[in-house]
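A single protein chain has been removed from this complex, and every other one stays in its place.
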Amino acid sequence: MNKPDFSQLNCLYINCTLKKSPAKSHTATLIQVSKNIMMNEKVTVDEIRLVDHEIASGVYPDMTEHGWREDEWPSIFKKVEKADILVIGTPIWLGEKSSMAQKLIERLYAMSGQRNEKGQYVYYGKVAGTMITGNEDGLKHAAMGILYAMQHIGYSIPPQADCGWIGKIGPGPSYGDVEWQGKQLKNPAGFDSDFTNKNITFMTYNLLHLATILKQQKGYSNYGNSIKDWQSGEQWNFENPEYR
Amino acid sequence: MNKPDFSQLNCLYINCTLKKSPAKSHTATLIQVSKNIMMNEKVTVDEIRLVDHEIASGVYPDMTEHGWREDEWPSIFKKVEKADILVIGTPIWLGEKSSMAQKLIERLYAMSGQRNEKGQYVYYGKVAGTMITGNEDGLKHAAMGILYAMQHIGYSIPPQADCGWIGKIGPGPSYGDVEWQGKQLKNPAGFDSDFTNKNITFMTYNLLHLATILKQQKGYSNYGNSIKDWQSGEQWNFENPEYR
Amino acid sequence: MNKPDFSQLNCLYINCTLKKSPAKSHTATLIQVSKNIMMNEKVTVDEIRLVDHEIASGVYPDMTEHGWREDEWPSIFKKVEKADILVIGTPIWLGEKSSMAQKLIERLYAMSGQRNEKGQYVYYGKVAGTMITGNEDGLKHAAMGILYAMQHIGYSIPPQADCGWIGKIGPGPSYGDVEWQGKQLKNPAGFDSDFTNKNITFMTYNLLHLATILKQQKGYSNYGNSIKDWQSGEQWNFENPEYR
Partner (left out) sequence: MNKPDFSQLNCLYINCTLKKSPAKSHTATLIQVSKNIMMNEKVTVDEIRLVDHEIASGVYPDMTEHGWREDEWPSIFKKVEKADILVIGTPIWLGEKSSMAQKLIERLYAMSGQRNEKGQYVYYGKVAGTMITGNEDGLKHAAMGILYAMQHIGYSIPPQADCGWIGKIGPGPSYGDVEWQGKQLKNPAGFDSDFTNKNITFMTYNLLHLATILKQQKGYSNYGNSIKDWQSGEQWNFENPEYR
């Protein structure tokens, strides 16, 4: 098998940690592992720590038009638009994705009035995945909400698009921690998890494969999924359900 | 744009209603709308009502080897294997997918020890979606769990792969009901929902598009996602995280 | 502080494992820890492994009236009715409670047409909790669905009513396992978790405290919550919302 060429792809990581820079983010440590693969594969990568920016709450494209003094979302959305791949990173709090991750989803959703040149939602043709850290529980639950939202607004989800690390139940170190309760750990927490390493790798490559395929196809055909066409009365082979 | 040819595809609908045949299933009524599109597009379709079969509980491929007298799962799994597209239909109970849908997921998951000829999980290259009915609430929540499980075991999820119908809060008719509390409805419930009709259509076509693309590609390249290769020590461009 | 007397209380544990007896259930091992406290406190306890019984799928009180040959639910419901406390135990599969747990919720919900002698839902005055085992992730998510359903149908939920054990991410031993991948473990998995032991203890005592209090009060006053009264037109101090 030939090694694929991923060098035309662009991947954006958005870290939804609650900690402002320069505080250490365990989620950033996890993201770095995937980013390294991407960079080794010559993918163009970018990373944003959302909490470092003034992102307004709300569900409009630009909240400065709705009473907020500041809103950096429009400039961040430009990066989202440019990226073939979006990876949302989040910590877990009480078994849920962070409030920053929920805010990101609200703002992505706020753009769903936009269309691409085929009359489809603007995220069609892009792919998404998620990377999650916590100290004990909630990875799959956080992933459910994030991946659901992504596909619902138009992203495609490749196989095994969620990964991360959590420790066993109860308080404990988070990903990459080198000490816990004053004691040095033999290895940074999670770094030696074959399960986590495999899942990061598979997610990263599956994002690259599906993004490559969809880019080659110039996204999805708009036969059967153009909002613009549907609103003009086109229904393709849909038939109104009839009472039988 | 040329009309695509979907006639090589095979789609399986599994209805996870709690009602045995011949009782009327609202979920079956909903599924029929998508099936009609598929049939008009010359796709080979099949539909199973899971509750009509003796499906054991458990997480092994064949539960007759684990103390159950009967288990039709192995024969149903053959249909899953053959299908390019799997659509899981479910009713909602107390805001959740049905216990039959959860059982289906458990049994699909039970096959995750299997590999395809590339050393990948057996569901790689297949696509999945979900169709949901209820009388008031829970469509997105049920979809979150179902689509999460599908991508996690190896399915790909195209854009907007969830659809269905629910009425407003409180008791009320379910999809396709022609009367409610003794009164005839003007239209069968949900049949005139432009939102539901559009979403069924978009889901159906997006499943077809992504299944076509993946079939043309013969599934995913196994560069970066083969369990077999990972277990043999191959890591592609993954690098062990290092403490910095 | 005087030691409370819990000897008048009755607690039912329903284990929603997928494994039929006599197979070892990790969830049963966990339940035993709470049961021991209850028994030491002279509470009357009972335990059911749901999968050992023929429980039909469906949302009617007795499914033999709806086409099922067999349905042991009516006899199990008698035990639910008698118990002041219901604890639902479940394993986790793909981050979700088991299909048996979902089936249990469907059947409990199916009784919601019943009223107690005050015109309230039949579960008013009873308390509920949940105990969960898995090998890596999903305890809180499973608890969310179970506790939500319980309060929604009329149970009261005391503080910290969820507990359990999960290991770190990836394949691993489940609660009480004494070996893993052919190697003997120093301690049965989870037995030495102070976090799990504390949470089992707190849940158990909080269930006992709230059940005691509610039993002394003979359940809830029906001022403001009687279905029967509401349907007769009583609204207490509710006022119809008005447009202002």
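In order of appearance the chains are A, B and C, and numbering begins at 1 in each one.
Everything that follows uses one rule, which is that a residue touches a chain if its C-beta (ideal position, glycine included) is under 8 Å from a C-beta of that chain, and two chains touch if they have at least 3 such contacts.
Everything numeric in this text was worked out from a predicted model, so none of it was measured.
One chain is not displayed; in the complete assembly it touches the shown chains A, B, C.
Within the full complex, the residue among B:I48, B:I146, B:I166 or B:I227 touching the omitted chain is B:I166. One of B:P4, B:P61, B:G95 or B:G119 touches the chain omitted from the figure, and that residue is B:G95.
Among C:I105, C:I132 or C:L210, only C:L210 touches the chain left out of the display.
Interface with the hidden chain, as seen from chain C, comprises residues 1, 3-4, 29, 32-33, 36-37, 40-41, 120-121, 123-124, 140, 143-145, 147-148, 151-152, 154-162, 176, 178, 188, 190-191, 197-198, 200-202, 204-206, 208-210, 213-214, 217, 220-225, 230, 235-243. In the full complex, chain B contacts the hidden chain through residues 94-95, 136-141, 144, 164-171, 190, 193-196.
Not every partner is drawn; the one left out touches chain A at residues 18-20, 23, 51, 57-59, 66-68, 93-100, 102-103, 105-106, 109, 145, 148-149, 152-153.
Heads up, the rule we're going with is that only the chains that are shown with their structure count from here on.
This structure's chain pair with the greatest number of C-beta contacts is A-B.
Between the CA-based centres of chain B and chain C the separation comes to 30 Å, rounded to the whole angstrom. The distance from the centre of chain A to the centre of chain C, each centre being the mean of the chain's C-alpha atoms, comes to 35 Å. The multi-chain contact residues of chain B, meaning those touching 2 or more other chains, are 145, 148, 152.
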